[in-house]
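Of the protein chains in this complex, one is absent; all others appear in place.
We just call them A and B in the order they show up, numbering each chain from 1.
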Amino acid sequence: MPQVPYDSRRRNKASRLSRASSLAQGKLVPHEKTADLLRAVLEPGDILCLEGDNQKQADFLAAELAGLDPSELRDIHLVMSCITLPSHIELFKKGMIKKVDFAYAGPQGAAVAELLAAGKFPIGAIHTYNELYARYYIDLTPRVALIAAAKADRAGNLFLAANTEETPAIVEPTAFYDGIVIAQVNEIVDTLPRIDVPTDQVDFVIEAPYPMHLTALFTRDPAAITDTQILMAMIAIKGIYQEYEVESLNHGIGFDTAAIELLLPTYGEELGLKGKICKYWMVNPLPTMIPAIESGWVDTVFSVGGEVGMERYTAARSDIYFTGRDGSFHSNRPMGQLAGHYALDMFIGASLQIDIHGNSSTVSKGRITGFGGAPNMGCQPNGRRHPSKAWLKAGREANPGPGALPGRKLVVQMVETFQAGRVPTFVETLDAQDPSVKSAMQGVAPIMIYGDDVTHIVTEEGIANLGACRTQEERTAAIRGVAGYTPVGLKRSSADTAALRARGIIKLPEDLGVAPARANRGLLAAQEIKDLVRWSGGLYDPPSQFVDW
Amino acid sequence: MEAFQQSFPSHALAWPPSRKWALAGVVGSGNLEVLIEPNPAAPDTVSYSVETPIPGYRDSWLAALSDFSAHYAVGGTTITLHDQGAPPVVVKLRLRQALDLLTSAQS
Partner (left out) sequence: MSLTPYHELKARERIAVIADAGSFREILPPPERVMSTYLPKLGIPVSFDDGLAIGHATIGGKPVYLAAQVGQFVGGSVGEVHSAKLVGLLKSAARDKIPCVFLIESGGVRLHEGSSGEIGIAEAIRAVFSCRAAGATTLAVIGSDIGAYGGMGILSSCCDFRLMTEHGRLGISGPIVIEKWMGKQAFDSANRALVWKTSGGKTRYVLGDADLLVNDSADSVRAGIISFLSKSAKPDLAMVEARQASLEARLEKFGQISDPDEIWKTCGITDIAAASLAEAEDFAKSFHPQNS
């Protein structure tokens, strides 16, 4: 009789749980028995999910996993969003992984490239965040998920605190498809502030010997913002934020956008833009937004993750931030990315390289970095139907013909023409197009934001409105027009640039009424971290690496 | 270290300048210092002398210096630049600052 898969996963889960039953009291497992637990529940061939993104890491469980012997852990299909810790790299060095599907490997980019060259990094695919989370529900559902939470109670309910991040996106598909969820927690308590993950979806809880790793990824010290970045911020505010009345937006972690945040209460106020722009945000709790929030610019902020030091501030500003019934901050990465995709007027971000078609990439030769979440927001949501002023205006510019889409999201790339050390940002061909890079990606060049999705490029030279260009030749001419003295810029024809300028496709600072002489640090609402603490009324607690008092 | 000199035509500076020299910027990472000195012998020419630790960007430098010479009246000066990896936007800013300082009233 042929075996029909009615409930084999459920029966398999039961047998794994019975193998581990002697290690746990209820759902609680002492941290000394973590390796035994992993040996008991894991089987060769498993799809294993290890929680870890660019901020929050199940680092204790990762270290215990990496400490196993290759004979105990093999043929694992690893699925995880970010390969960032040395322990993650160790799994590959030991040959435990038969395949890996992931989204980002920034800090370990060089190590990943080395492993790849040595044939020890068997990539399934490199995803964007939501793309990977989506596959957890389709063809990459984990058998075992190793996750991190702030606290657990004795019944196994979890509290995720500020950094919910991707935990629910891992737990739900695992738990509801007969997988096993193991959580490391900072502490076990009698009563949780609030329950973020119910015990029904959790199989084992381990109180880790040290708190989970959290990176203060979104903290930008205003002291490091340059006059050039302030000039670009002024250009962007006048040429895009004001021009399109951008009400809902996302900011990245760059100093350019930090400059914009710190100019809202000064330059933005002067332009009379308060209440007209920058009201709704999908962004992590950026410390550099404190002055704008305290000046009444911001209505709401939803976040994909928390930020170290912003706990008391966000709790005290529950009109702005999403908070739980306990009063503390709440985040959610997949939902934040979804909001960023469908509900924003604008995505604005930076990049390492932009080519003459407007494609951008953060890949350089010898580093496999992956994508993260930028492409989930830095693209056109053609499933969008609700209008907004900015969306309709960008749509009118782009789509003059009948049957065209009525609106467009503003997808803005904000870059200086040169990176540090006079490395040009604008290039004829991206490093991502290098055959050695493409071969690691099954022949697909790792483009971060596609030129077709980009509406504007902002540099210190001015703005190129790619969305209003009619042909690819025009787009390239517009890009050259704002590429300054890079090799790409030096190839521009002054006649092309003048023609595009006359049509408003290229806008220089003088066309916008931006005076470069005013672009200096005195215009920032806060010039150092301490100013942010003062703006917050003492509610912001910057991490010690940012404190110089 | 790459060094090169180049002269460009430029409208004559308002004469005489109020100072004998002017310095803008500092030699530091991503920055440069610019020294501008009057050269009455060649009133319709500006002579640049550039030292940069990053080789290979001569064309880019000359394009930026050519644009500056065309946009501003700096004829009758010599300008010496000590670079430490400054991007063109900073080069242009320092040139303008040095010129402003040379021609501004004595304080």
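By definition in this document, contacts are C-beta pairs under 8 Å (C-beta built on N, C-alpha and C of every residue); 3 or more make two chains touch, one makes a residue touch a chain.
The model shown is predicted, which means the values in this text are computed figures rather than measured ones.
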Which displayed chains the unshown chain touches: A, B
Hidden partner chain, residues of chain B it touches: 1, 20-21, 23, 26-29, 31, 33, 35, 37, 51-53, 80, 82-84, 106-107
Missing-partner contacts on chain A, residue numbers: 521-522, 527-528, 530, 533-534, 538, 544-549
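To be clear about the criterion, only the chains that are shown with their structure count from here on.
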Whole-Å gap separating chain A and chain B, where each centre is the average of the chain's CA atoms: 42
Chain A-touching residues of chain B, taken from the complex the two chains share: 30, 54, 57, 59-61, 63-64, 85, 87-90, 93
Touching residues (chain side chain A, partner chain B) in the complex: 227-228, 231, 416-418, 420-422, 460-461, 484-487, 490, 516
